[in-house]
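Of the protein chains in this complex, one is absent; all others appear in place.
Order as written gives the chain letters A, B and C; numbering starts at 1 within each chain.
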Amino acid sequence: MPSTVIKNGTIVTADLTYTADVKIEGETITEIGTNLSGDTTLDATGCYVMPGGIDPHTHLEMPFMGTYSTDDFHSGTQAALAGGTTMVVDFAIQQPGQTLIEALQMWDNKSGRAHCDFSFHMAITGWDEQVFDDMKTVVQEKGINSFKHFMAYKGAMMVDDDEMYASFQRCAELGALPLVHAENGDVVAQMQAKLMAEGNDGPEGHAYSRPPEVEGEAVNRAIMLADMAGVPLYVVHTSCEQAHEAIRRARQKGMRVYGEPLIQHLVLDESEYFDKDWDHSARRVMSPPFRNKQHQDSLWAGLAAGSLQCVATDHCAFTTEQKRFGVGDFTKIPNGTGGLEDRLPLLWTHGVRTGRLTMNEFVAVTSTNSAKILNMYPKKGAVLAGADADLVVWDPEATKTISAKTQQSAIDYNVFEGMEVTGLPRFTLTRGHVAVEEGTMKSREGHGRFVKREPFQSV
Amino acid sequence: MPSTVIKNGTIVTADLTYTADVKIEGETITEIGTNLSGDTTLDATGCYVMPGGIDPHTHLEMPFMGTYSTDDFHSGTQAALAGGTTMVVDFAIQQPGQTLIEALQMWDNKSGRAHCDFSFHMAITGWDEQVFDDMKTVVQEKGINSFKHFMAYKGAMMVDDDEMYASFQRCAELGALPLVHAENGDVVAQMQAKLMAEGNDGPEGHAYSRPPEVEGEAVNRAIMLADMAGVPLYVVHTSCEQAHEAIRRARQKGMRVYGEPLIQHLVLDESEYFDKDWDHSARRVMSPPFRNKQHQDSLWAGLAAGSLQCVATDHCAFTTEQKRFGVGDFTKIPNGTGGLEDRLPLLWTHGVRTGRLTMNEFVAVTSTNSAKILNMYPKKGAVLAGADADLVVWDPEATKTISAKTQQSAIDYNVFEGMEVTGLPRFTLTRGHVAVEEGTMKSREGHGRFVKREPFQSV
Amino acid sequence: MPSTVIKNGTIVTADLTYTADVKIEGETITEIGTNLSGDTTLDATGCYVMPGGIDPHTHLEMPFMGTYSTDDFHSGTQAALAGGTTMVVDFAIQQPGQTLIEALQMWDNKSGRAHCDFSFHMAITGWDEQVFDDMKTVVQEKGINSFKHFMAYKGAMMVDDDEMYASFQRCAELGALPLVHAENGDVVAQMQAKLMAEGNDGPEGHAYSRPPEVEGEAVNRAIMLADMAGVPLYVVHTSCEQAHEAIRRARQKGMRVYGEPLIQHLVLDESEYFDKDWDHSARRVMSPPFRNKQHQDSLWAGLAAGSLQCVATDHCAFTTEQKRFGVGDFTKIPNGTGGLEDRLPLLWTHGVRTGRLTMNEFVAVTSTNSAKILNMYPKKGAVLAGADADLVVWDPEATKTISAKTQQSAIDYNVFEGMEVTGLPRFTLTRGHVAVEEGTMKSREGHGRFVKREPFQSV
Partner (left out) sequence: MPSTVIKNGTIVTADLTYTADVKIEGETITEIGTNLSGDTTLDATGCYVMPGGIDPHTHLEMPFMGTYSTDDFHSGTQAALAGGTTMVVDFAIQQPGQTLIEALQMWDNKSGRAHCDFSFHMAITGWDEQVFDDMKTVVQEKGINSFKHFMAYKGAMMVDDDEMYASFQRCAELGALPLVHAENGDVVAQMQAKLMAEGNDGPEGHAYSRPPEVEGEAVNRAIMLADMAGVPLYVVHTSCEQAHEAIRRARQKGMRVYGEPLIQHLVLDESEYFDKDWDHSARRVMSPPFRNKQHQDSLWAGLAAGSLQCVATDHCAFTTEQKRFGVGDFTKIPNGTGGLEDRLPLLWTHGVRTGRLTMNEFVAVTSTNSAKILNMYPKKGAVLAGADADLVVWDPEATKTISAKTQQSAIDYNVFEGMEVTGLPRFTLTRGHVAVEEGTMKSREGHGRFVKREPFQSV
């Protein structure tokens, strides 16, 4: 078996910082020590050797209004690797008429082109006996232990309290973790209608229709449902203080509730929607929308305090042309932005270099915490002998200016266009394969594999 | 016009404590001053002259499973007067197939026997164009400016978020105040079913099925809906810290949210449900159920701090026989307890005499705040020239032991049986008529009149 | 006795809004009713008749570094009346070597020129048996029931925890209310020294040396001391969320804690200190310094929610020349700004006209609450027969632009210069005398009298 040694670097994990070489044989880390040697040597002088990033929240090639989000498992995972992320967890979502199992099959098909490893969360978009039964299959046979619930997108994927509570109880039985997209969908729908009726059809209407209170309410409600069902809860894209406060309040009662801020909400704010260029604003339409600086401060503090655990992207990239479906009607603008390629450099730049986060916390929130919460640690998220050789050799002094021109993502713009970052991958390894080297892509289509995740033991 | 003068007392209002005589001509206070004289003199030596109590939350002769709550406008208002309360605000609730206007007519009919004045809140138990239109009539022609929404009682009166938000917006347009019974009805229904399925069919199951988190969630949700609709909110029977915390959080954002603890929740606790006597426990079944001491402390502090405004009873008195509908199935126990006769003496005893509340705060939370919030001040809730002569001459040293044997209420028990109170009415006057004198009832059936309440001005 | 009637106005009190005439005989309101007549008539058409403002916090002719604050009881009370304020409560502060009684004598002497009524708080700036004994005299013979404690101004007026706790216990015995200027003086002193040592000697250094945390900490500490001593607490110049949060936390435990935001902190922010003009910044030097918008939002919400009770000015006006004592050393800039003349118009403009406060709340926070908390209600702060005829006839549509050129204050600038206000006195009456009429001063030197305030009853 060919071996590779990463030499002269400093290993940084969620737990520890120390100097050692890392030896990889095949797809696996086999040794960590000094003076290791192998067939190939990667020089990590001046660099940190960290677990590759895990993005717990992406939407690659997501069906939408007869088309698909443009970054698929091909371009999307390339973007991931280019930015030091070596695994994505995507959402398998039933289409009308599909069963959970059929939806999963569809996602299996799509993911064949992946350049890095991946796993799935399964979305629950309705409730009946078939769903109840299929959840067991999903957990026990398909290697998926997390179920997503949309509290918004009324008339589409939204579930009501009754359905959500039933599903949460089922999760408790099966040892699965419920996730929520938390916004009050009834209110959003009415606010959208009202704004449109008043002639507010531009992208800023998107932000107006989804204020922080609407998110905070839904988080609070989901927490109560999880508490009653006796199950932990993972709140995706926690974007505001209201949501974060509800999470903190629950945790202080001893509940196991997790919050996931997105890199977009950490570094971009609501002023983006007031840009007079329709395209500029529409490209930034995502749910929840960007918030103001106070909300950002809350999220950063949460990462440092441990009340928020994972930084994700909700990567769901639509081209400008796709965004323009919503000209004249902001409710038709496809929701989503990119971020996979920029998550780690931006978080390093705005988090570690500013002193808000330690390097160990950086690893925790970009990789290790997700691996633990989603039950795939230490196969993923670790620099340990026996772990998958998903690694990033991080050059803390390398810089670049983010630009659509040089990105891996297949879309024609980047919401972070023009931002300078310091801290970039020198090498990104996916299961031992050097997929990125000093900015050059060497990844392989189809290299990525599905990562099974076992159910949780009852606590 | 015959005149009455209350002499030698100390006037206590929400605002002020001072010595003066009060002169009443006909139904109205006409003068406050010294050395007043009239046809009749009531001696208030050693007493406080206060605005009669207003109970903002009663259910007299409420239809229930083919029968009615036993205290009707006859016995219920007698109980009120006996305890120093001179006005009740009852809930007009549509029966299946009725319009709002028809429901109101039904309540008008019932209230003809009232011994003291009364007004109505109108319940919104569904949503369609007729309701939308009728709300205008109710506000503009019927003299009712407050609408109740049940977030629980699934399959019966419960409204969902969409309906509630629509109704709140309608309230905003009309200058009306929305009220909520805040418990998450979906969760309660599932918990009830689960408890019954597990064989927990006794009255304690009622308490287990409605934990504080379920109430707190609903309050939080209603607040968000009111905030989005741009309307104040009144939360009936606030029973726990979770609900109270949500109210405080809203108020600290500048919102106008009001909370109403019940006298039952202030002085009784959850241990009542663990009594081995089925009757004992079942008689105390109400929603929300009684809570523990920590929740009581929270409510008392809220009254002192001003974060909670009104003490009510939710008086809805069923006989033991009626309660026994629920033998073998706690979900069939009629919800409700009495309290009209005991509210003021208990609050004085446990609030004023313990130093938790000042006398002025006592008047505020038993009378004046309700009058202001429901827009009938200073006709009601005041000791002012021009105000209705609804007064209580309060003897702070008079004592009694609460007992069903001596009560005005028509039921066969009293949930406060055996509690000693200090502080009782010497006289209770309803629009100038001395309805109670030293414990003797002199009230008149049919004396009570409907009090019109004007819509609120836009703020 | 000559009589005056205010006709055609709408009476607005903390409690009530209604239409009536007000009759004054001599110095006292004698009748409120319709169709009243008297020797003189003041036309209040289109106006609100409100209790004159009470400023619970001023420093007139305050000794400072061998000079005095420039507005004395002469010019200061003229400024008060011009702005609708009819009473000030000033701080009698011992000078080195003085007893409390001697300090009080000094303040009595100064106040002889007052144009409106006044009272005193007594400052406790050290602790020994003489102070312990004199406090009794002050309360029982001098008509003063409130004692101020400086937690800052180290080496001058500051008291330590031991002294403060002893004084609070003494207040509890005497039925007196402790007040605190809450900033951690040890930290301020060290931060001042550090900033000066680093060459930061400009006025902005003043703000840097007194961050919100330093205020919040002191408020929290004072609350604990009051809680242990069993006495209420009044926190002067509450300027920030940290302080306000501590107050809310205490109130939610059932404690009686009051907070007093200043009009300056409500409408001006910290950006004033970054003005490049030394004079501009130095004129705005006061303690605590102005804060940012988030803190302002917190204060406004507190006034609406009732967690903050009184709006004051801390009026302490120094000329530009006096401010320049601090050129080259910000610690020598005399602390204080004016505000007496502008408090009511600014609060009306930014509070009532924006919908943040009702008119009744405006009266409460500018007048009635202070009267109640300081135990002089309803002699002051009320529109009631028997109350002092301290009244303002308020024209809600009158406008002006604030300017030093037209002010009554004796200093050469105004920190609100150029701000437009809507809402001004048409008439201001002090104990029946029309001191201001449509902007023309008719006040009388020496008209003002000391208002005795009785000790509180034990609760």
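Assorted remarks:
Basically, a contact is a pair of C-beta atoms (placed from the backbone, for glycine too) under 8 Å apart; a residue touches a chain by one contact, two chains touch by 3 or more.
Just so it is clear, the model here is predicted, and its values are computed rather than measured.
Partners of the chain left out, restricted to shown chains and counted across the full complex, are A, C.
Only one of the listed residues, C:M62, C:M157 or C:V214, touches the absent chain: C:V214.
Per the touch definition above, the residue from C:L16, C:M196, C:M224 or C:V327 contacting the chain not shown is C:M224.
Contact with the chain not shown here comes from a single listed residue; of A:K136, A:R251, A:H280 or A:K400, that residue is A:R251. Checked against the hidden chain, the listed residues A:G216, A:P345 or A:P378 yield one contact partner: A:P378. One of C:Y165, C:W278 or C:W348 touches the chain omitted from the figure, and that residue is C:Y165.
Touch with the chain that is not drawn comes from one residue among C:M106, C:M191 or C:A410, which is C:M191. If you put the missing chain back, the residues of chain A touching it would be 14-16, 18, 248, 251-254, 256, 297-298, 300-302, 304-307, 355-356, 358, 377-378, 382, 384, 459. Think of the hidden chain as still there; on chain C it touches residues 160-162, 165-166, 184, 186-187, 189-191, 211, 213-214, 216-217, 220-221, 224-225, 227-228, 245.
As a convention for this text, only the chains that are shown with their structure count from here on.
Chain contact topology: the protein chains form an open path, each linked only to its neighbours in the line.
Homomeric contact chain A/chain B is classed as same-residue, with over half of its interface positions used by both copies.
Chain C has its Cα centroid 39 Å from the Cα centroid of chain B. As a whole-number value, the distance joining the C-alpha centres of chain A and chain C reads 53 Å.
As a whole-number value, the distance joining the C-alpha centres of chain A and chain B reads 50 Å. In chain C, no residue touches at least two other chains.
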